[in-house]
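The structure under discussion appears below in the form of structure tokens.
Only one protein chain is missing from this complex, and each of the others stays in its spot.
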Amino acid sequence: MAGLRAFIISRILLTIPMIFILLTVVFYVLRMMPGDPVIAMLGEKASPKLIEEMRAKLGLNRPLIYQYIDYVIGILKGDFGKSTWTQRPVLQEILDRFPATLELAIFATLISLGIGVLGGALAAYRENTVIDLLFRIIGIVSYSLFIPWFGMILQMVFSVKLGLLPLSSRIDPLLRPRRITGLYVIDSIITGDLKALESALAHLILPSVTLGIVLSGIYIRLTRNNMIEILRQDFIRAARARGVGESTVLVRHALKNTLIPLLTMMGLQFALLLGGAVLTETTFSWPGMGTFLLERIDYRDFPAIQGTIVFYGLLVALVSLIVDIFYAYIDPRIRY
Amino acid sequence: MKFKGALREFKRAGLPAYMCLAGGTILFVIILISLLAPFIAPYDPISSVDRPLLPPSRKHLMGTDLHGRDVYSRIIYGGRVVLLISALSVAISLTAGVPLGLLSGYVGGILDRVLSLVMDSLYSFPGIILAIAIAAMLGSGNLLNIAIAIAVVYIPMYFRMVRGQVLSLKESLFVEAARAIGASDITIMFTYILPHILPAIVVVLSLNVADAILTEAGLSFLGLGVNPPTPDWGFDLRDGKRYLPSGYWWLITFPGLMIIIAVIGITLLGEGLNDLFNPRLRES
Partner (left out) sequence: MKVEKVFGLILVALVAILVIPAVPAHSESVLVIGTTDKISKLDPAFAYDFFTWEIFNNIDEGLLKYVPGTLKIVPGLAESYSVSEDGLVYTIKLRPGLKFTDGTPLTAKVVKWSIERVARLGYDVSWFVTDFVKKIEVVDDLTLKIVLKQPVAFFPAILTLPPYMPVSPKAYPENEVVDSTVSIGPYKIADWKRDEYLILEANPNYYGKPPKTKKVIIKFYKDATTLRLAIEKGEIDIAWRTLNPVDIIDLEKNPNLNVIKVPGPYIRYVVINVRSHPLDNVLVRRALAAAIDRAEIASKIFLGLVTPLYSMIPAGMWSHVDCFKDAYGPGPNIELAKKLLKEAGYSEKNKLKIELWYTPTHYGDTEVDLAQLLKQQWERTGLIEVMIKSAEWGTYTDYIERGVMPVFLLGWYPDYIDPDDYIAPFMAAGNRMGSYYESTAVDGLVLKARTTLKRDLRTIYYIELQGILANDVPFIPLFQGQLVMVTKKNVKGVVLDATMLFRYWLVYKA
């Protein structure tokens, strides 16, 4: 285990410079934006004196390098700056919206993994049959379903024409459960609030199914490819020869080994998940970080935009850290 | 004689070959249509040519939009922008990512560690989000900016893949042989190693192009892409969305289908190539 501990420590240490690089890139590129947040905030009628005062108050009139230092120190302390549109701390605003994206991401991932792994496994098991072809087609077509288009179609069919599901947003405002985690499904289960649970789930279905189906394609393909290779392996043949039942062969031996290589693609998947979430959120007016970013761009709320990008970066760094450690735990060869 | 042999090879390859054929054909057709747009399109895509919001008819195969523009012509021209930006951004990612990956993997040492660190920092960052922020920063409407925005996030992908391949090939026999005959490092990298990596690059390329098409369409859909009245599938989708509840279905159906078909095409090609280059998946 010593090797693992050393790996974990060195991997965590590595995350720090990585985050710094991201922060720096974000900071400098964003400062080159056309448009002045101070003007947007104060309006056209403001006097130049007022503008200068506000600029000073926001610290935007100091040399770039001092702003950078303050910015980095701020982030270390957890201060992402104040929104120029709402005057609230940016971190607070992001954290207000984060659970929505998290909830969508979790459910979308469950659905995409469900369809993906099951479908891919089935296709691999029944290689070269119609089922295999069907799932391969689904695997290719589903990723191509442009999210705004696909989501819109599902919305028109299931919400408007059939009236089965709500149109948009997260929950009926009067039914919101007491906030414990910010994830409505979890919170309503904890507080035993059945009505809230029903409303939250109903609102979740369309967005997470949309995103889930689109992302499932990749999992289908990956699982299928991995599984086919595994099923050909000697140890599977050996297990069958030993008389182990088919389902045990499949689940315990084949599936387990299939899933692990999926982790290598985790980084990419997570990126696709977060990115796909932005388009999904827009389509369903889901109040998450994606829609937050887009709104704030509209208002040239530059601390909020910067803070959101940084937050995404931190999130990504954290997830890749966890995945790398987990992978090293499972596969000792990786610990360099 | 040669043709018959090629045909036999093709049939033996089976499904993957057909996939490549199908995908390649789709792409070829789209590229062809885009290139020949001025000759094929029946109307000028940016002028109003008829009454607005007409349903598909013989005169207007895909109907007209709010401004009375012919949707069919806009679809034909729309491919140009999408392909141009996707191609441009992939080209940028390639030209930056591949040589850096070659260099980093081959030379190793501090250069490698620093470059890897930088690339890893940007690697799993969601492409469209960075693209949104950069497009908003550098201004939308400028084709080059949009392409750069999309390109930045894919550079690490090529870098990583190329570097990984270089690392495993660095110590192989033919490279040692090349060194033995006195070939310079640069020659070794580009004339010996690179050709071996090409298949892998091509596969990533197809994934990249698919993603670039979707990201460009996404940016335009969010209003951060091209400026009107430039025809663009993503933009037309955004414009047309407003009229769907009133029953004007043709405004979103055709742009949406085009995006999907284009991505299916490139994905088919990529999947087929992937299968072909990785023979382990063929019946043993």
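Each chain carries a letter (A and B) given by its place in the written order, and its residues are counted from 1.
FYI, contacts are C-beta pairs under 8 Å (C-beta built on N, C-alpha and C of every residue); 3 or more make two chains touch, one makes a residue touch a chain.
In this text the structure is predicted, and so the values were computed from the model without any measurement.
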Inset, instruction - Determine which of the presented chains are touched by the chain that is not presented, and list them. - result: A, B
Inset, instruction - Out of A:Phe20, A:Tyr68 or A:Phe158, point to the residue that touches the absent chain in the complete complex. - result: A:Phe158
Legend entry - Contact with the hidden chain (one of A:Ile205, A:Ile236, A:Leu259 or A:Ile325): A:Ile205
Inset, instruction - Using the definition of touch stated at the top, determine which of A:Pro166, A:Pro207 or A:Gly276 touches the missing chain. - result: A:Pro166
Inset, instruction - Pick out the residues on chain B that sit against the missing chain. - result: 48, 52, 66-67, 136, 140-141, 223, 227-229, 239, 241-246
Legend entry - chain A residues touching the omitted chain (full complex): 34-37, 39-40, 42-46, 50, 53, 85-88, 96, 114, 118, 121-122, 125, 131, 158-160, 163-170, 172-174, 176, 198-199, 201-203, 205, 246-247, 250, 282, 285, 287, 291, 295, 297-301
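One rule holds in what follows: only the chains that are shown with their structure count from here on.
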Legend entry - Contact set on chain A toward chain B in their complex: 14, 17-19, 21-22, 25-26, 29-30, 32-34, 128, 140-141, 143-149, 152, 156, 160, 221, 225, 228-229, 232, 267-268, 270-275, 278-279, 282, 290, 293-294, 297, 305, 309, 312-313, 316-317, 319-320
Legend entry - chain B residues touching chain A - in the complex, by the definition given at the top: 117-118, 120-130, 132-134, 136-139, 153, 157, 210, 214-215, 217-218, 221-222, 237-238, 241, 244-245, 252, 255-256, 259-261, 263-264, 267-268, 271, 280-281, 283-284
